[in-house]
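Every protein chain except one is present and positioned as in the full complex.
In this document, chain identifiers A, B and C correspond to the written order of the chains, with residue numbering beginning at 1 in each.
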Amino acid sequence: MMREIYYNQALREALHEEMNRDPCVFVMGEDIGLYGGVFKVTEGLLAAFGPQRVRETPISENGFVGAAVGASMTGMRPVVELMFADFAYVAADSIFNQAAKMRSMSGGRVTVPLVIRTQQGGGRGNGAQHSQSLEAMFAHIPGIKVVLPSTPYDAKGLLKSAIRDENPVVFIEHKLLYSTRGLVPDDEYTLPIGQADIKRPGSDVTIITYSRCVLQALAVATQLAEEGIDVEVLDLRSLVPLDRNSVLASARKTGRVVVVHEAHRFCGVGAEIAALIQEEAWDELHAPVRRVTAKDVPIPVAPSLEQAVLPQEHDIMAAVRCLMSDNKNCS
Amino acid sequence: MMREIYYNQALREALHEEMNRDPCVFVMGEDIGLYGGVFKVTEGLLAAFGPQRVRETPISENGFVGAAVGASMTGMRPVVELMFADFAYVAADSIFNQAAKMRSMSGGRVTVPLVIRTQQGGGRGNGAQHSQSLEAMFAHIPGIKVVLPSTPYDAKGLLKSAIRDENPVVFIEHKLLYSTRGLVPDDEYTLPIGQADIKRPGSDVTIITYSRCVLQALAVATQLAEEGIDVEVLDLRSLVPLDRNSVLASARKTGRVVVVHEAHRFCGVGAEIAALIQEEAWDELHAPVRRVTAKDVPIPVAPSLEQAVLPQEHDIMAAVRCLMSDNKNCS
Amino acid sequence: MPLDTPQLLACYRTMLLIREFEERAVKLYKLGEIKGSLHPCVGQEATAAGACFALRRDDYLTCTYRGHGQALAKGLDPKEAMAELLGKVTGCSKGKGGSMHFTDPRVGLLGENAIVGAGVPIAAGAALSAHMRGSDQVAITFFGDGAVNQGLFAEGANLAAVWQLPLILFCENNQYSEMTPITATTRTPLHVRAASYGMPTVEVDGNDVEAVYEVTQAAVTRARAGAGPTFIEAHTYRLLGHMMGDTEVYRTKAEVAEWRGEQRDPIKRTRAALLAREVSSATLAIIEAAVVATINEVEQFARASMLPDVSEVYEDIWVAAA
Partner (left out) sequence: MPLDTPQLLACYRTMLLIREFEERAVKLYKLGEIKGSLHPCVGQEATAAGACFALRRDDYLTCTYRGHGQALAKGLDPKEAMAELLGKVTGCSKGKGGSMHFTDPRVGLLGENAIVGAGVPIAAGAALSAHMRGSDQVAITFFGDGAVNQGLFAEGANLAAVWQLPLILFCENNQYSEMTPITATTRTPLHVRAASYGMPTVEVDGNDVEAVYEVTQAAVTRARAGAGPTFIEAHTYRLLGHMMGDTEVYRTKAEVAEWRGEQRDPIKRTRAALLAREVSSATLAIIEAAVVATINEVEQFARASMLPDVSEVYEDIWVAAA
């Protein structure tokens, strides 16, 4: 049986179930206890599990992510909430120099089963320091899995898998997804990390994307279907590991690819996917891989500008139409 | 007239001349005074300019880079030494949330004429936390110029320009370049930031690279010339701004491109260059753009492994030969 | 030196302006005219007004997302401030920065900051700059109780102490960092933590504008004289939620009501003090009406202004070469 629930509710269920299942799982972060987190993901956990396992932290991200690394090396399974992905910069050492490298530096003797949950993205006018999308940074440095679910179903199943994973996982939610709804099974389930999902099959063009942009891509696909353009929407769901097979299979099938993301363009995931596809599927491509991304400027607050900086449906539409046309210089 | 001097000497001359020219220029960092910095770039500056302008800092990178941001907003021109690029993680907030965004967030009312000098790269067995190449991270986040000189001549001319630039500049040296030598004019000169340099013209294949890999590319080009393969080596010199025109012109000329860098592959600069070239020069390419990069694992210490992880001349050679062959699956 | 009556009146006017500005912003937020983030400083007007009254226009200031009051007290044009909240091109940052990034170097305002603690090193750098240029400018940085737990505070405070910078570290201890009481995140008083870097500290009733002025004035005098930094811990309280939408489950209505009372609310207290100094209530009424009129104009200006044109997107990122 399925129920329709919110994305943040799906995450909450995942946390609740995993904390019930395994006493080593605990959550920590800022304002996650009584208040239930500023996006309400941890609501109710304090009442259910008490302050030891729902641990309020001082505003010291590098410190408490570092502490989570130490706890995860010694038998616990911390799930840390980083309130905004933008705060990854203050926690960057603990994430990139510690969590990501600990296993390798110990020759495999230690494991770091740590989850860092965070949320990112723009569209709410929160400004340059609260709207960034940082997945490319997390994915560039080896040693951390990077997961970005787009639906309540994926969010729940992937968060449960992230918590059970023996590796550090950065689990990136999107601030505009919390209030979206979707069907989620009553029964327990998990989803494997590292498998992309065809959210809509199609034959003319592939849109490769993840997180909130999946919703935009699906809306675009629906509109373009009316024009007779059959769009496939491939949701990567995780960047590390990347489901190369699904990416290449879809690229080979349609021969036309647009990559869409809210992160900046330069050295973003779009660049990686484009580079990969042209390397591996050169002869099957009908046209270059196109990218629809945020512009390479800090995210401004004014709604007029924020919209212009972040990828919009019409931008995706234009890129798809460009690929379907014979004009190589249209986008 | 030209003299042959070391790379670190070239940098030292640039600092010395700029500090002489402009009393607002000052340097700060760890152990840069009496000791002259662990790579000896600031040697002699303390004696010449005194402890106010050659300022020894506590080990608090986020703090002193933040202070440099504040000083640069208020009339000074700090040149900060970050001893290893790997420490950018502890300073990441001051770099990415502050320096990079300050001008935009103020609607252009403030300027941040700040230089962060650092060095990066592997090859010395310094391990996972002291060997990283982080240029893609600096370049991904808009608002900072990113410069990586490969020769003493470029190092001096570009550092002087970086100091005079009104924008924040991350100036990335390479630990294995300090002891390399090259010709540098006696007379004062500067080099514009944002212009790539053809270090060797060629007609068959373009190697696009920067920093120490330029030396590897030139060595490869010399060897391949004996086989009759004429390699062009394009030294980007800066990633932000990127000299798109030179990149595309060379790609169009040869139709075959290898990008080489020591940073990790996933979402690295190679991905960006490959994505850009296939977007813009699709019809002129004879083969997909190839990448020769560090493998996506933390840099190990053992010499056997470190060499296997970092790009070597034979890797570059193989990629070039692959492009010259008809076999698309060779690399 | 205590404030004389005209000075206290000036502070009162500033406090009223801040209160009225913030309440108007809340109204505009509820109307959907302001989007994104809004962290009102209602209740904390005395720290802003009292501390900034001790500063010169060319002194430097950094503060936080809750810094509207300090920005206005330092001299930011309220029209530019409100327009910025609405994301208008007439805003102090042309609508690019928004509520958490008011900046105006013309009045020494080096920026609010949305990263807790980040303003401390930046202000230390401004103080260093003043010192190196041989100017007698000082810098002040406002931050909350929760910020003292951030490594950025520790590093910035240490730099200020070691380099004996002309910096005032002004901590507004309003008892909560977001929804978490400060007692849950530190075991010792904040001024004890600051003193450990080797700088004088002082505690003050942050809702007493005269007291705030006096301790800040003393710190500024020390700083200008080259005697180094001072840490001020001002006890205060925010009367509204941490941000718009805060359900305030973490505190009781009674606690808030007490701080809204005659004994605690800084504006009510200053009003009473002025009356006690025999300023007439008619005089006060004139000031009060004038502030409301100003904020009406401010609102009108902000609403009538245009959103930035899309062509602005690539502006204000880079300074072009000369």
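General remarks:
Simple rule for what comes next: contacts are C-beta pairs under 8 Å (C-beta built on N, C-alpha and C of every residue); 3 or more make two chains touch, one makes a residue touch a chain.
None of these values were measured; they are calculated from a predicted model.
Considering the full assembly, A:N62 is the residue among A:Q9, A:N62 or A:S211 that touches the omitted chain. The chain not shown here is touched by just one of B:F49, B:F87 or B:F266, and that residue is B:F87. Residue C:T186 is the one among C:T186, C:T221 or C:T294 that touches the chain missing from this view.
The chain not shown here touches subunit B at positions 30-31, 33-35, 38, 56-60, 62-63, 86-87, 89-90, 124-130, 295, 297-298, 300-305, 308-309.
Although one chain is hidden here, its contacts on subunit A can still be listed: residues 24, 26, 52-53, 57-58, 60, 62-76, 78, 93-94, 97-98, 102-111, 142-143, 165-167, 192. One chain is missing from the display, and on subunit C it is touched by residues 149-155, 158, 161-162, 184-188, 192-193, 195-199.
Here is the rule we use: only the chains that are shown with their structure count from here on.
Judged by the touch criterion defined above, the protein chains are all mutually in contact, each touching every other.
Note: centroid distance subunit A to subunit C, computed from Cα atoms, is 36 Å. One inter-chain figure worth recording: subunit A and subunit B are separated by 30 Å, centre to centre, where each centre is the mean of the chain's CA atoms.
Separation between the centroids of subunit B and subunit C, computed from CA atoms only, is 40 Å. Chain contacts: subunit A has residues 62, 86, 89-90, 127-129, 297-298, 300 touching two or more partner chains. Counting only residues that touch two or more partner chains, subunit C has 94-97, 101, 113-115, 151-152, 317.
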